[in-house]
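Notes for the one structure printed next.
Here the complex is missing one protein chain, while the rest keep their positions.
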Amino acid sequence: MNIELHLKVQDLNARYVQAINDDKLEAWPDFFTENGRYRVTTAENFERDLPLGMIYATSRAMLRDRVRSLRDANVYEAQRYRHIIGSPLIEPGEGRAVHAQTSFMVARIMHTGETTLFATGRYRDHVVLDDGGAASFAEKIVILDSRLIDTLLAIPL
Amino acid sequence: MNIELHLKVQDLNARYVQAINDDKLEAWPDFFTENGRYRVTTAENFERDLPLGMIYATSRAMLRDRVRSLRDANVYEAQRYRHIIGSPLIEPGEGRAVHAQTSFMVARIMHTGETTLFATGRYRDHVVLDDGGAASFAEKIVILDSRLIDTLLAIPL
Partner (left out) sequence: MNIELHLKVQDLNARYVQAINDDKLEAWPDFFTENGRYRVTTAENFERDLPLGMIYATSRAMLRDRVRSLRDANVYEAQRYRHIIGSPLIEPGEGRAVHAQTSFMVARIMHTGETTLFATGRYRDHVVLDDGGAASFAEKIVILDSRLIDTLLAIPL
């Protein structure tokens, strides 16, 4: 096991969920490569190898559009989210890339204070390192445990 | 602190809960040594030093039997589970062994999409390394915070 690589992915994950938790959505696309892919699907669909998820983006520009829509719709500010993620499981990929799987739980905190488990699942990530050693997502597949997807899943996960 | 040892236990833990989360129960016994012990108990019983838990197995073979029963009863497939675990707290044991304590939360995701906190507690593990450096559980005590144990705790925790 490459310790430094492991901590690098762990750090990328921690910064990624912090940006979402802190409502810094505009920073969210920057965790992806220029042509980074982002997909949200269910475990059931993923296991059946159904290629399309509920949400699919294939570039940073598409992710930026998505953030802009969320801000326009004012849908995100109404509540807070808190991600807690596990330790990533890492497998070496080609070249300067790794595959990582990470469990997550997301709590939603309403204005009323009501706190519920909003989503659980795992990330299936393809992480690449640039020449300077900085890590970003070439692909992130968000695989939800539940089959029933809240419309609010429009928010970054 | 031995960094490599720490990451080794963290990795064992991550693979262990991934196998359960991914419904790969047949792989579950392989995380234990041949005579590995697995016990589920409550914090209250544990603190009173009551030796027996609700569930007790003293070999990989017993764990395999348990998985077979679960598959026959078809009890596991009806819902999904998602474990999130903390960072392990490690103390050196004798020889190539360590004691580790790790907090966990388990969410249960029903077919209806309903997601609840199913179980919380801590693992009290005795981890051994074989000659090749591979880690496995010589003992895993699952100490549940709740005194009331759902019958479904038949599933691996």
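Should a chain be cited, it is by its letter among A and B, assigned in written order, with residues numbered from 1 in that chain.
Just so we're on the same page, a residue touches a chain if its C-beta (ideal position, glycine included) is under 8 Å from a C-beta of that chain, and two chains touch if they have at least 3 such contacts.
Keep in mind that what you see is a predicted model, and the values were worked out from it rather than measured.
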Candidates A:Arg64, A:Arg80, A:Arg96 or A:Arg147 - the one touching the absent chain: A:Arg80
Touch with the omitted chain, as defined above, among A:Leu7, A:Leu50, A:Ala73 or A:Leu148: A:Leu7
Hidden partner chain, residues of chain A it touches: 3-4, 7-8, 10-11, 13-15, 17-18, 21, 80, 82-85, 87, 105, 107, 109, 111-113, 115-117
Missing-chain contacts mapped onto chain B: 1, 3, 6, 43, 84-89, 101, 103-105, 116-122, 145-148
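Here is the rule we go by: only the chains that are shown with their structure count from here on.
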Superposition of chain A upon chain B: rotation angle, C-alpha, nearest 5 degrees: 120
Chain A and chain B, separation of their C-alpha mean positions in angstrom: 27
